[in-house]
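Working notes, beginning with the structure itself.
Every protein chain except one is present and positioned as in the full complex.
Take a look at chain A:
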């Protein structure tokens, strides 16, 4: 029981870590306040779910299609918001995520509030096969181990990939946009195109996270893509540190261990009261962290301090 619980915490930490990699690229490296990650995650998860359950696509094909779709949406958002200031951009991204959620809540093709099922048959048979392998070494009773492995291998690989991207001239341009967009534009770079690329990659990472969420909860409903979950990503980002990809791994594990682990504490409070208390702590953490260490615990403040 308890092992299953912690395996699931590991799964969630990995998934939100992947989501936060996108926030790191957008916010930490490009200076774009993207508060719409939950929207891209929803497009990815529902896109894949609908294509499999209703159009009969294979899981991989459905996944790739929704990846492209979500990245294209991000491109359009990046392009259409080119004239907006950072505050207005942030508002548009939240509004976008809420628009996606409202549409999913009220249309027939998404199953509305009842949700969507029946898209993970292929995954479940693969998962059972892996579980069978593990039963050889006595771990056969934990059904979520295949997902845990799958999520974390992807998470580590993607983090490594982002780290490699960080060393490219491409990423230097992004950091330049973050620190002084006008200067980079003056060097002849098309900053709009770079911003759009950053958003598209961020959205693609959100799709991967959304896809794993779909496999984890086995049925999709709009409530999993509440803006609150984007905000969780920002808490993880603050703990892990702005400009630090590997820090996200620690941030996500710390955050979800605290969030979920606190469920195990026996109190006389009701479930609602306990949940509220957890969120109160998150709120307090956000205010204090953003005040005391604006670049996060493990933040990379190199190259930023010179402009003060």
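Observations, loosely collected:
Here is the rule we use: a residue touches a chain if its C-beta (ideal position, glycine included) is under 8 Å from a C-beta of that chain, and two chains touch if they have at least 3 such contacts; residues count from 1.
Note that in this section contacts and distances are computed from a predicted model.
Its record in UniProt calls the unshown chain "Neutral amino acid transport system permease protein", which is the match among "SPFH domain-containing protein", "Nitrate reductase", "Neutral amino acid transport system permease protein" or "Iron-sulfur cluster-binding protein". Of A:102, A:124, A:163 or A:263, it is A:102 that touches the chain left out of the display. Check A:88, A:135 or A:190 against the missing chain and you find that the one touching it is A:88. For the chain missing from the display, the contacting residue among A:58, A:80 or A:190 is A:80, taking the whole complex into account.
On the side of chain A, the interface with the absent chain consists of residues 27, 33, 35, 80-81, 83-84, 86-88, 90-92, 94-96, 98-99, 102-103, 106, 227, 231, 234, 238, 272-273, 275-277, 279-280, 282-291, 294, using the contact rule stated above.
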